[in-house]
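What follows is part of the complex, with its chains left where they were.
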């Protein structure tokens, strides 16, 4: 299974992470290719280390979950690349990434 | 046509039901396979009978609309199976169900 999670509101991160954790518990480790694309205010959670939230992302990233950030959103929010956690991948435009992934067979989910 | 409606905020139920009612009026009875997947706080509307909202769901269910509830969300919200309206189907994980349906050709809609 392949799943793309879209987040553009920072306060929805706990919901997104819980969705992914429950999903992986259901399908088992490695049971799905998962990518999270954050654009708009969704990138704010990538600004440095944010305790429990960042720790849960890092744990999921170790299990293979991809965390992407939209370059435009990082610029608009004044977040420099060296402020990003090591597991974050920057993509030129979040929407392009979302469209490409759906074309590659990923299901779209907007928690 | 096949359509999957995702709801994870309880206050959006009127919008979801109106969307489905208008959709069915447009395509005609039996014109589409429709499933609603509720996870997160979206399952709160399944807690027993809730008057007009439950009545509209029941009416749609009689017309073939599937109403699914995420097991994790039911547990988190302390909703026992015997509190669910008879037309509700429980799925082990809402996200898995959403991904599977999209893989089966269902369009995704998040009202």
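Each chain gets a letter, A and B, in the order it is written, and its residues are counted from 1.
Methods note: contacts are C-beta pairs under 8 Å (C-beta built on N, C-alpha and C of every residue); 3 or more make two chains touch, one makes a residue touch a chain.
None of these values were measured; they are calculated from a predicted model.
This homomeric assembly is drawn with 2 chains in place; in total, the structure file defines 3 copies of the chain.
The rule is simple: only the chains that are shown with their structure count from here on.
Computed from the mean C-alpha positions, the centre of subunit A lies at a distance of 26 Å from the centre of subunit B. Across the complex, subunit A meets subunit B through its residues 1-3, 15, 18-20, 22-23, 25-27, 32, 105, 107-111.
Note for the complex: subunit B touches subunit A at residues 6, 8, 39-40, 70, 72, 92-96, 98-100, 102-103, 108, 110.
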